[in-house]
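Missing here is one protein chain; the remaining ones are kept as they sit in the complex.
Chain lettering (A, B and C) follows the sequence in which the chains are written, and residue indices restart at 1 in each chain.
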Amino acid sequence: MSAVDAPLGLRSVAPIQSKLRRGLRRYSLPVIGALIIIAWIVVAIIAPLLSPYLPSTVDVTARLRPPSSTHWLGTDVLGRDVFTRLIYGTRISLTTGMVVVLVGAFIGTLVGGIAAYARGRVEEVIMRATDLVLCFPPIILAMAIAAALGIGTTNTIIAMLVVWWPKFARLARSLVLVQRSQEYVEAAVVIGLSPARILLRHIIPNSIGPLIILVTLDVGNAIITFAGLSFLGLGVIPPTPEWGSMVSEGRELIEQWWVAAFPGFAILTIVLGFNFLGDGIRDWLDPRSRRR
Amino acid sequence: MPQYILSRLVLLFVMALLATLVIFLLANMVPGDPVLAQLGDLAASNKEFVAEWRAKWGLDLPLWQRYLIFLQQLSHGDLGISIASQRPVLQDVRDFAPATLELASVSFALSLIVGIPLGIMAAVRRDSWIDHLARLISLIGVSSPTFWLAFILLAVFYGGLQIAPGPGRIDSIGLPPPSVTGLYLLDSALAGDWATFRDAAAHLVLPSIVLAAATLGLITRTTRASMLECMQQDYVRVARAKGLRSRRIVIGHILPNALIPIVTLGGLAYANLLTGAVLTETIFSWPGLGRYTFRSAVSLDFPAIMGITLIVAVVYLIINLVIDVSYALLDPRVVR
Amino acid sequence: MSAQNTGPGPILDVRDLRTQFFTDAGVVRAVDGVTFTVDAGETVGIVGESGSGKSVTALSLMRLLDEPSRIVGGEVRFRGADVLAMSEDELRAIRGDGIAMVFQDPMTSLNPVLRIARQLVEIMQAHGRFDGEQARARAISLLGRMGITAPQRAIRSYPHQFSGGMRQRVMLAMGFANEPALLIADEPTTALDVTIQAQILDLMVELNRDFGAAIILISHALGVIASVCRRVLVMYAGEVVEEGPTEQVLASPRHPYTWALINAVPRIDRHLPGTRRLTTIEGAPPDPLAMPSGCRFAARCPFRISKCDEHPPLDEVAPGRKARCWVTKGNEALPQASPPPPTTATIRPKSEKSATEPLLSVRGLVKHFPLRRDGLFAPRKVVHAVDGVDLDVEAGETVGLVGESGCGKSTFARLVVRIHEPTAGRIRFAGHDIAQASASAIRPLRRRLQMVFQDPYASLNPRMRVAEILSEPLRFHGLTGTSAETTARVDELLVSVGLNPKMATRFPHEFSGGQRQRISIARALALNPDFIVADEPISSLDVNIQAQVINLLVDLQEKFQLTYLFIAHDLAVVRHICDRLVVFYLGKVVEIAPAEDLFMRPLHPYTRYLISAVPIPDADAERRRKRLPLVGEPPSAVDPPSGCRFRTRCPIAQDICADVPPPLTPHRTGHLAACHFAGQF
Partner (left out) sequence: MADRLGWIDRRRLLQLLGVTGGALAANLPSRVFAQARKNTLVLGIDISDTITLDPARLAQYTSPMTVSAAYDSLVTMKPGDYINLSPSLATKWARTPDGKGWRFTLREGVKFSTGNPMTVEDVKWSFDRIINLGDQPSQYIANVDRVEIVDKSTIDIILKQPAEPLLTIIAAPEFVVLERKVAEANGASAAKDAKTADKAAQWINTNSCGTGAYRIAAWERNQQIQLVRNEHYWGGKPPFERIVIRHISDGAAQLLAVRRGDIDAAFNLIPEQIASLKGDANVRLAPLASLDFVYMALTQEPEFNKALAVKEARQAIGYAIDYDGIIKSMLGGAALRPAHFLPIGVSGSTEEIARQIGFKQDLARAKDLLAKAGFKDGFEFEISYGNAAVQGVTYQDLGLKIQSDLARVGIKVNLRPLDQVNLRTEYTTGKSKGGVLTFWNPPAVENQLWAAAVVQRVAKRVHWTTPEDIVKLVSQAATEADPKKQAELWVEWQKQAVDQANHFVLFQPVYQIAVRNTVKDFPLTAAGWMLDLHDVTPSAS
């Protein structure tokens, strides 16, 4: 169908841009985002090829060297090569970020979907549970879990998951509620399909767009959170290189800024990558901006 | 409406208690003994002494009894004595909360004052340079790890350029103003002590920028999206057909509608600022609730943990309630 | 053309207006050389289907369009001044002052967070005509004039406190606030119920008379135009194809498209018994991205001649009449329409009224929707959507359900097919009680009981291909074994609803609204049902597509011996295709009767109002007819009136009506009404 109802902004006459420029503008951000992410993934995979050093090689005689041709990003307090640790650190940040978000999204979507589909008591209980999780001080929760289970990557991921699923549950619930009242779902009911089939085959595929946006935007969020917990000493077990703990190791070293500055910048770029991508996907899936 | 608020308050109370119960059980799963961490090496090895100290905080009682005692104390408005600081939790909170409140409020105000106009301009001048700028600012804002941003700002403006004051609420040798509210800006203004006021304000600049970064990004983005959404509503076209000026349409017609979702987001963001400033507070040596929370959790300070959980939950839920109530005030369609 | 400078002249003079959309796919010529004038105080209608460019024309007149639309050429002179050359300030001075506009959807046209007073006063102040106090006083008097009771109170209200009809009155008040010379009303009644539509249309006629403002009324319904406008423009594919005095155009069109438009609509005031099919034209409007070089209607035109390869001009065919057609160039009248013959022999199973049980039998059906509680201690409020309905449907019958929106007819439909579970009551379908049966118990019956939905855009899963949509029920119920069998059946289904089997691999969004509704019907047919509940299946379609779908439904009924429960708010359509009609009001049935009987001799006052409110696409008839003025709006279903639910709006209500709910009692054979004073109005 043709675009009859033009979106009404405030300018009555706007410059009509060329198709090429519009396309560039619309896709440049997500493409840049995707490129950043891909670049980091590649770095994570080929890390050993990029550096002559090992991330855990301690050499206290070469500590806190400023960036130079031998140590591109300098060395840290134990004389480890910051560049090497940084590129190896990509692995942990990327995987934890994705694992937390994907597992959290999976659990949340399932729970939220069930809540919306079951309604009544079940929905009430599930939604109150999300409220409960959200009203915890997250630090206490994370630290209590880490203290109870022990410090380590897996346990930190578990702690994050505990606070991570509710937002997906809420989103999934509202999405399913919207879809539930759609006529095509009623049509599926009239055909006699089972609730599980309706949920999985009809409702969830149609709710997936906003979920994908949230997942993409949230990976960055998870990476930051994980790094933050590492910064507080709850993340990985040394000597595993991890960006948050690298910043933490260098946070007192204002004059040896390279120790903290580079890993932090790495976090910024990768999170920016996911945000660019997520923002782009949002624009792209949003029917209103699609018509531009 | 009063009916509604009343039942929400009842629910709030139940939820907050549930939160403390969950934290209580979780914290008790930790094998460590908070008393041992507080004692010197000699005392920690004296079994009787340790037992006596454990009894002092009721740690020797069965779980359910300890929780009941907590509830009982709570009914008298008493949150117990902190193990780590050895004074009433409530007093600790009273000491630490104003610092966080001040920082969070200033950051929040900052992100609103910058974020909303920026979002509005980005929406009105969609696809112009200001839109791109706003997008960049907000994306970088939400993408920056707080602890790193804090480090960079401190390194550049404090360590390098030396144009910003260092960590802490006031200068290292300055005296805090006489405590009325605990908020230095307010207290120094009340006391007419403008030097301290300027000092406290200067110390707020960097941490509040750091803390505001993510919120600012969020608010800018939401404002823009909300404005765009509202700009496509029929009533905007009607307003244009009425012959109103653009400014009037934006401020008088679009904004009141666009603000509604920002209330929710802003409220939640404020709640998060209040409860989630640990990293910023750590780096800026800000004597606030975030660091207190962190310290209590690290030292497994049960009374403090329970108290903070309760307070945070109540604050969070009250802010949620306020959001809903202001929703009803902002949006006449919501009738309770 | 030459009349431009004589006398008062036209207040609006539009010449060769061209508005285009610059989309990614290409340039859409939405308005392509539209020329017309409007004299002071005149009422002009613009009619056309969606996409014809009528709304864009209206918006272009006030330059209210936005990116990606641009006015690329032409002239719009308002009182001699060229609107298209005006600066923003000059433009603003005209908007809302010289020209006012009323939009289609009153629910969204008022700013929800601002009080009515502010929205009304604002427009008066913006043009400096009145100061605050005056403006407020005038706002109150205007609201009163628009038929809003207690305007002093109303002005302090927020829009959501008003119903759609009331809001459209507020919009009209706003439109007339500065006594404009011209009021543009873009589909002002489309979103309203028929009784409210009648009120608004009457009001517009009065306002035109009293204020002397010229009116441009845009509508897709000829009946609406006929009841207000003296002159009408018919638009098709961005062009005006015919122009002339309304009664002449409707009585004897000079463009085949106008002809098709008129004949595609069943008329409530006349009905040829025995024919259920409508005259339709094939196909759809041309692709706006690639307009044909010749006559744009040629591809669908039943009167096409070879000359039609050339683009016809809009020429005067008779004094005051213009048409863009080579066929009628010499003012030739087009022939009377004859509906297409039935595809198969008409077998009406109506006569075999056996003693057997009706296919569907509903007794005392109730559905209450609980509302969210205000608080833990607040009483739970309930919407009485359906409140005690009895109805039998015989096999092979077509039963129509009519009523205003919110009367419970759609809920009733969803109860019958058990999308909703009834609060109380009995539903017997083919001998089984399905009212409280479990999903698995109903599943075997689902094959015989299917539904067609209202919204062709929402009723198909956008992520599934047509083949999947149609094969899902087949496979689920195990009707086809192999995939080859399934494919064959899907192809068969597509053919039976008039679609090409090759389309099976496409996604729903690749189809037009009418095509989607055909897919929706095919899905319902897939399981070989006996009984189809159709919930407003045509109400969101253009008239010509409506006619096509109606014809399809009639064909299918004859071919597969279907029983229909047909829900609609368009009484003319219902009268046209139904055997029996059921009138709903606020969750209750107020009248059941054979279609003809109901229209000829309605017993319930509400039914009389409903019939009277339907506009007729015949200017003469419209003018001769005296519409019954039904006052007010339906009360809330949360707290329905005691006794007879219609009593609050009923002119003959008496004390008994408030105390005793009238039972649904037979008054003639097969004609039941629930009124204490049936037939006395």
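Basically, a residue touches a chain if its C-beta (ideal position, glycine included) is under 8 Å from a C-beta of that chain, and two chains touch if they have at least 3 such contacts.
Since the model is a prediction, treat every value here as computed from it, not as a measurement.
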Quiz item: Omitted chain: which shown chains does it touch?
Solution: A, B
Quiz item: Which one touches the absent chain: A:A47, A:I114 or A:A147?
Solution: A:A147
Quiz item: From the list B:M15, B:A277, B:L300 or B:V315, which touches the chain that is not on show?
Solution: B:L300
Quiz prompt | Option touching the unshown chain, where B:G252, B:P287 or B:P332 are the choices | solution = B:P287
Self-check item: Hidden partner chain, residues of chain B it touches
Solution: 30-34, 36-46, 49, 52, 84-87, 92, 95-96, 154, 156-169, 171-174, 176, 195-196, 198-199, 201-202, 205, 283, 285, 287, 291, 295, 298-300
Quiz item: At which residues does chain A meet the chain that is not included here?
Solution: 56-58, 60-61, 63-64, 77-79, 143, 146-147, 150-151, 233, 237-239, 249, 252-257
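As a working rule, only the chains that are shown with their structure count from here on.
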Practice problem: Would you identify the shape of the chain contact graph, picking one of line, ring, star, complete or other? | Solution: complete
Quiz item: More C-beta pairs touching across which pair, A-B or B-C?
Solution: A-B
Exercise. Specify the chain most distant from chain A by Cα centroid.
Key: C
Practice problem: Compute the distance, rounded to whole Å, between the mean C-alpha positions of chain A and chain C. | Solution: 47
Quiz item: Per the centroid of Cα atoms for each chain, what is the distance between chain A and chain B, given in Å?
Solution: 23
Practice problem: Any chance you could list the residues of chain C touching two or more other chains? | Solution: 64, 91
Quiz item: Multi-chain contacts in chain B: which residues touch at least two other chains?
Solution: 237, 240
Self-check item: chain C residues touching chain B - in the complex, by the definition given at the top
Solution: 62, 64, 91-97, 100-101, 103, 105, 108-114, 122-123, 126-127, 158, 160, 171, 174, 374-378
Quiz prompt | chain A-facing residues of chain C, complex | solution = 21-24, 28, 30, 50-51, 55-56, 63-70, 88, 91, 288-289, 414, 417-419, 439, 442-443, 446-447, 449-451, 453-455, 458-463, 472-473, 476-477, 512-513, 520, 523, 527
Quiz item: What does chain A use to touch chain B in their complex?
Solution: 7-10, 25, 29, 128, 131-132, 134-141, 143-145, 147-148, 220-221, 224, 227-228, 231-232, 244, 247-248, 250-251, 254-255, 257, 260-261, 263-265, 267-268, 271-272, 275-276, 279, 288
